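Below is one structure. I have some questions about it.
Omission of a single protein chain aside, the complex is shown with its protein chains in their original locations.
As written, the chains take the letters A, B, C, D, E and F, and residue 1 is the first residue of each chain.
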Amino acid sequence: MTPAEILDWSIYATFVMVMLSLAIAFIRLAKGPTLADRVVALDMMTILIIAVCGVVAVATGVFAMLDVALVLALVGFLATVALARYAERRDVRQNGDDA
Amino acid sequence: MTPAGLIPVIIAGSLFIWFAQMIPVIGGGDTLRYVWEWVPSLGVNVSIYIDGLSLTFALLITGIGALVMLYSARYLAGHVHQARFSLYLTSFMLAMIGLVISDNLLALFVFWELTTITSYLLIGFSHDTVKARRSALQALMMTGVGGLALLAGIILIGTTAGTFEMSEINAMDGVLKDSVMYLPIVLLVLAGAFTKSAQMPFHFWLPNAMAAPTPVSAYLHSATMVKAGVYLMARTHPSLAGTDFWLWTLTVFGAITMVFASVMALRQTDLKLALAYTTLMALGALTLLLGNESGYTITAAATFLVVHSLYKAALFLVVGILDAQTGTRDANSLFGLARALPITATAAAIAAFSMAGFPPFLGFIGKELKYAGAIAVASEPIFVAGAVLISSALMVTIAGIVSFRPFWSKSGTPIPNVKEAPWPMLVGPVVLAILGAFFGIFPETLATTLVNPTVAAIIGNAEDAKELQLWAGVNLPLFLSIATFVLGFTLYFYKQKLREILIGMTTRGPSFDNGWDKLMAGIASGSKALTRMIQTGVLYHYMVVTFGTALVVLAVTLWFRSTGIPAMGVPQVELWDWLVFVLVLLGAILTLVTNSRITAIAGLGVVGIGMAMIFILYSAPDVAITQLLVETLVVVLFAAAALKLPHLTPEPLRKRWLDALIAIGLGVVTTVILLKVTTGPIDRELTTFFETASWPEAFGQNIVNVILVDFRALDTFGEIAVVLIAAISIFALLKAKPEEEEQ
Amino acid sequence: MNLFLLNLLLAVVWAGFWGSFTLTQIAFGFVIGFLTLWVAQPLFGGPSGYYLRAYRIVRLILFFIYDLCVSSIRVAYDVLTPTDHSNPAILEMPLDVKSDIEILLVTNLISLTPGTLSLDVTPDRKTLIVHAMFADDPQEVIDSLKSGMERMVKEVFEA
Amino acid sequence: MTEIIISIFLLLGGFFALIAAIGILRLPDVLMRMHASTKAGVLGSSLILIAGAIFLQEMEITARVVAIIVFLMLTSPIGAHMIGRASVSDLKKTHDKPDNSA
Amino acid sequence: MSWYLTLPLVIPFVASIIAYLLRSSPLGAWVSIIGSGLGLIASIALMAVVLDAGVIAGQMGNWPAPFGITLVADLLSAVMVLITAITGFAVAIYALSDITERQAKLGYHALFQILLAGVTGAFLTGDLFNLYVWFEVMLIASFGLLILNGGKEQIDGGVKYVALNLISTILFLTGIGLLYGMTGTLNFADLALKVEEVENQGLLTVVAMMFMVAFGVKAAVFPLFFWLPAAYHTPSFAVSAVFAGLLTKVGVYALIRMFTMVFDHDIGFTHTVLLWVACFTMVIGVLGAAAQSDFRKILSFHIISQIGYMILGLALMTPLALVGAVFYLVHHIIVKANLFLIAGIAKRLTGGTEVYQIGGLYKSAPFLAILFLIPAFSLAGFPPLSGFWAKYIIVKATLDVEMWFVAFIALAVGLMTIYSMTKIWAEAFWKPHPDGIEPDLKTLPNKPAQIIPVAGLAILTIIIGLNPEPFVIFAERTTAQLLDPTAYITTVLGETP
Amino acid sequence: MEQLLSVLIGILVASAVYLMLARNLLRFLFGLILLSNAANLTIFVGGRLTPGAPPLVPDGMDAPIGDVANALPQALVLTAIVIGFGLFAFALILAFRAYQSLGTLNTDEMRVAEPKEN
Partner (left out) sequence: MNSVILIAGARLQAVLLLVFSAYMLLRGHNAPGGGFIGGLIAATGFVVYAIACGTADARKALRFDPGSIAGAGLGIALFAGLMAALWGDALFTGQWLFIGETEDDKGIPLSTVLIFDIGVYLVVLGAILSIAFSLEEAV
């Protein structure tokens, strides 16, 4: 194998691994069981998308994809925070009088 | 007398004089025509056409109008709404004049409808009572039905003849009669005429219209408006009459109406109602006569038209006086008032003689002519003459009931302290009654001035007009006249018994008036039921129908208009395409099946991530970034709002096969359409322009951004407006709470 | 911080020499400038905390990267082997650092390094709640955290 | 030669990403799972991004990659902390109660 | 030339921004009135230019069509813009009396002006996607206006309104995606040419039907009208007046535009569907109205019914029928907006809109009675008011193509319209108020603000009714342009299409 | 890929419609998001797909080299996403207020504007 072929193969393999990870994370997302589990899974998926951007950048040489990754790195956690906060507040509320 | 009362009198009087000075010209056989263009592109003109027919009507309208208005000026003096009354009555009169002098059928229709509206307002004048409101609506709807039919008829006439000018159409020999549209035209025109002129079975609104003040009854619902239908039949006579269809339709409807109305008149104890039915009878008679083309019948029609207007208006006004002076119109409570009301009684007697057809009054001549006309009816003279005989005999009876009994009968005690009406109310009946007597003695005056020109207008030839004469010699009409009186007097003496029999019969049989109520109730409940079925108030139903419509429409169109399976080459699908596909699919399924809000939101997040990946893979970084940012914000908003929202209840065990069917159907349809669309080529002209112009002309390397802020900046501007308004609206939504919610 | 600004200025001047204000040139200029300043130390009044701090930052980064790798391998091992070696526990670690930025750094670094995960800081900012994967001896875990990450962060921010 | 280095970084990154994913699937509770996602997940993504930086070999790209990694390391633990707080309060009550099927 | 097209669009935007920034001050209402006044002037100027030139086009951003966005006004666009401005001006004045301080603070005037801008934009744009954008501007502004009172009724009506309109919006968007996928262009004029090159004409019909459904919801045709009666009776009267006058007409306009200019390849199918739709819309709408007893609900269902007439004009696709549709559009906007405004006055005087529970307006408020009778009888198609000519032309067009049954329906629906209008009249005006109230116009707060717009619109009805000739000629010219869009296309794309 | 995405869009539409018909406003909102995504994707696919070549003009060039992705649908989708966000946000808050005000998210029970008649 030439180095270029190795690279092609690696890109492919990495992509498959990352996508597989996404699928596995999705299983956790679907299974739960707690809200926190789902949030962790979603957070994980966000990070994995950043990885996808990296792979695509290597595969295509288009570095515009890194801009996507940058944005995601900055704001991805906002969803996590919002959902986590929801989980926390929801517990407070559930102890309250209205469900 | 207030200005509100006097001004209409002056208007009507002036117009009468203006029309009267045309008598020599028109009587001489000329016609007048003035044309002003109104809506030339639709062929609508304001064209005035005055011939004998128009002039006769115009004189009746303005002459009787002036007298009735004088009468009402006193009758309604002091009424809070006298001004409105005068306004409506004057408007009506002007509309009615417009109707009879318009040559353009569409202009005629405009005035036709205006008389309907003013009549509606006048019947409902005593709007505080349910009865007045109901009667007004009934009249409006019944004449409205006819009006719409007439409109269709007029349109067909216009299309067939190429013009709406009736004088031109009448001059075109047989243009309507020979066309394939003849039958629909006649049907539609007669629908208009019969409803307006209250022919059986469209008659029932007219007695109810008596809810209007008596001057209105005298004027609109006896002398003028109801004769608009007659006018229409006379006006279109040259173009439409002369066929068996015309003959038989008019004869049968007219005869039935005539007999039915005169019998019903006998049944009434309310004098006004009795008169109303006699009006119906007269309208039937006029219709019957207009079915023919012979000189006798048309002369009879023209004469009877005038006769009836004179005596009937007089009698209505008399009843109004009785009502005003005694407080009742009940035939059973009015006796022997001749001493207290000498002038009224005299006028009533003269008018009644005319109505009953005694010589030497005009009514006699009218009746003789009717018989002559009836005998002249070519095919079934006996049937027609019989009908005329029965109804004329009943007129004798009714005349006795209305004018003899209240004044001269000694079978009961007169109501005390009754005073003669003031002079403005007396002028009308007196003048009208005297005119009836005058024309009876000098029939030639009437013949030359009005009747002959009218006949000429209707059958095109004044030579065919028959002479009006009190003594036409011993002939069949004379014998029939004598038979009429004998029968009439007999019936008068058995009136009470007859009335009881009639009441017994009519209460058992079906009543048109009750039918009306049932119809109205049916419309109300039917439309309610239908609306409740369609506009259920349940969003689910609305959405099922909306989505279902989209599905059916698209599927049917696909099936009938774009058959065939899209020609797909070997799809070029990479592994990551499948992975993205599966990811989005899983996200969608998760959202679909979960009962947990957050899981659903997470599922949507996965779909969003998958979408972003599609955009990343297929070279849309800007879109991918936007998608991710928006997705994040959606999650944030959802997470915040969900705190105050209830849990998702697990899907109830309700069978949702219909929803599933619609959903899957729409999915399949969308896929098929999209597959078909993408197999075709795409025109990249626009994109090529953007690619080549982006940097050299718009100084930007990011073509998407250049499109957004330069090539299609207006879109973007609208879009940020949407975002801003969304913010304003949401702010309002959150802050605008009514007091009850703010606690 | 004055030296830092001076260093930046040198980087810009460097880029100006080359006539190209690209990121590469500025970064290169910054390194050259740092070296120049370090060499020319005496000119600016003897040794300065600037260089020490730079050294400590680099040390912290290296230490952190090493730790991240180790911890990830540890996780990998844990995940891939069927047996469960862990003995998780929630621990309370007293905090010495005060400022926001220091607390943030400490908690983040602790989260990214082996076996520990910052869960919360008490509202009085004095205690850090840590989830430890292998807490056979809780005190040992806390001590190692304090002497490792926290100390290094503190040193970076010392004057 | 660069190709080989890039490949190594890529494959390592992919490996750690996979580890993180398996971790959040296999580890017994939510706190343990977070260990996997914060550490291995961040490392995996970072390695792949570094591969991208080496591949594209531009200062601008490298700077961006560094920025992404720093941001990731800044935000990821904060997210973990938030989830941790929530789950601790969750754990204090009932373990493994379905989140809101109540 | 392009600024004639731009100003009617820009002015309401400027007014909206200023009104929004001044939302806490009482000046907002006056900004709205002045803005609407200026907008009216601009619209009149546009109309004057278009009357002279036939079609004018402006390339936004100076990018030539079909690459940039073209604003274009043919006679149809110009008259719709003008009538929008007239209605907007009337309602802006009316708002002085109808809009509370709180509603103003929440941004009523800004929302209202943006609504006008959206409607105007929809009429002026020559670009399909841009039409979508203006639809959205209009839609979201209408959302805001609808719920501005925040009561239970508004929220409930709002839910249904929003849900169904969003479905339409997404259908529209999907349709754009598909049509773009087939033709590669978005400019109406360019589309008109490019659709002829599409190989799969059958598929084009399918996409056309997608647009028909999407616009059908907007136009509130059968069986897609549910959102309208669910919501139109809930907001402030000024709001429901402008909704009633304008919103559905944008849907009708879009149908006319697309189904004369772009989708005229399969008239036998598409326009037959429209014909059925028209008949059912007329009938169901009028029966729905017969079932109602609330002033505004009756009027709401009548909107549907009257939309049926307009669709009928489009479905027949003959010159005269289109003249009728255009005439109907203009007439109906004026009349329906007016009736809703009157409903507001009636409510203020009698305390309700449920006609069986109010009354007495005829006796003590005769001026209002006249003001009601004019638009009501115009709506019912009585001559010599504008509605008569509209109805006449449509019926004549139907009879001309010998569709007897359709003509019968059109006439029968006219009769039922009379029925509903007289129901309002008999109950709210003639009948004495059940609670003995004697409503008096003198007690009306801020009376001129309510009477002037109502009277103004009534006068318009009468003017059109008494002097329909110029309007008919105008509609004929408009129709000629619709049936032969050559002038439109060459003006937009330049001399060599 | 166009074919695969066409199928995917169909699936999204089907899921969305099913959710929107669920008589629950929250599920309606979920469906709405899915349906918006489907519509956006339709535009994107309608403009055809080009992998690995964003519509950017490289430095020093006047136009992109070779075939790049179709920029116009991207701009349209971007606009549609933002508009969709505005509409969705309104719908979400409306649902929120509907629950506050009417006490239910079940659309069958929302009968204030059009009350049941007996």
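What we mean here is this: a contact is a pair of C-beta atoms (placed from the backbone, for glycine too) under 8 Å apart; a residue touches a chain by one contact, two chains touch by 3 or more.
Every value quoted in this text rests on a predicted model; they were computed, and no experiment measured them.
The chain not shown here is touched by just one of B:Phe383, B:Phe485 or B:Phe731, and that residue is B:Phe731.
When the omitted chain is restored, the residue from B:Leu89, B:Ala641 or B:Ile682 that touches it is B:Ala641. The hidden chain makes contact, of the residues B:Thr31, B:Thr287, B:Thr326 or B:Asn705, with B:Asn705.
When the full complex is taken into account, the listed residue touching the unshown chain is C:Val121, out of C:Leu3, C:Leu68 or C:Val121.
Listed by residue number, the positions of chain B touching the unshown chain are 621-622, 625-626, 629-630, 632-633, 636-637, 640-641, 643-644, 698-702, 704-706, 708-710, 713-714, 716-717, 720-721, 723-724, 726-728, 730-731, 734-735. Contact between chain E and the unshown chain involves residues 2-3, 6, 10, 13-14, 17, 20-21, 58-62, 110.
Touch with the hidden chain on the side of chain A covers residues 64, 67-68, 70-71, 74-75, 78, 81-82, 85.
Here is the rule we go by: only the chains that are shown with their structure count from here on.
Among the remaining chains, the Cα-based centre furthest from that of chain B is the centre of C. Inter-chain centre distance (chain A to chain F, centres taken as mean C-alpha positions): 22 Å.
Separating the CA-averaged centres of chain C and chain F is a span of 43 Å. Shared interface positions of chain B, i.e. residues touching 2 or more other chains, are given as 528, 532, 535, 537, 539, 543, 547, 596-599, 617, 619, 621, 646-647, 670, 674, 677-678, 682, 684, 686-687, 690, 712, 715, 719, 722, 725-726, 729, 733, 737, 741. Residue positions of chain F with contacts to 2 or more other chains are 20, 38, 40, 42, 44-48, 51-54, 56, 72, 79, 83, 86-87, 90, 94-95, 97, 101, 107, 110-111, 113-114. Every residue of chain D that touches chain A in the complex is listed here, in rising order: 1-4, 6-7, 10-11, 13-15, 17-18, 20-22, 24-25, 30, 33-34, 37, 41-42, 44-45, 48-49, 51-52, 55-56, 58, 61, 64-65, 67-68, 71-72, 75-76, 78-80, 82-83, 85-87, 89-90, 93, 96-100, 102. The residues of chain F lying in touch with chain E in their complex are 20, 25, 28, 32, 35-36, 38-40, 42-48, 72-73, 76, 79-80, 83, 86-87, 90-91, 94-95, 97-98, 101-102, 107, 110-114. For chain C in complex with chain D, the touching residues are 22-24, 27, 68-69, 71-72, 75-76, 78-80, 84, 86, 88, 90, 107-108, 110-115, 117-120, 129, 131, 133.
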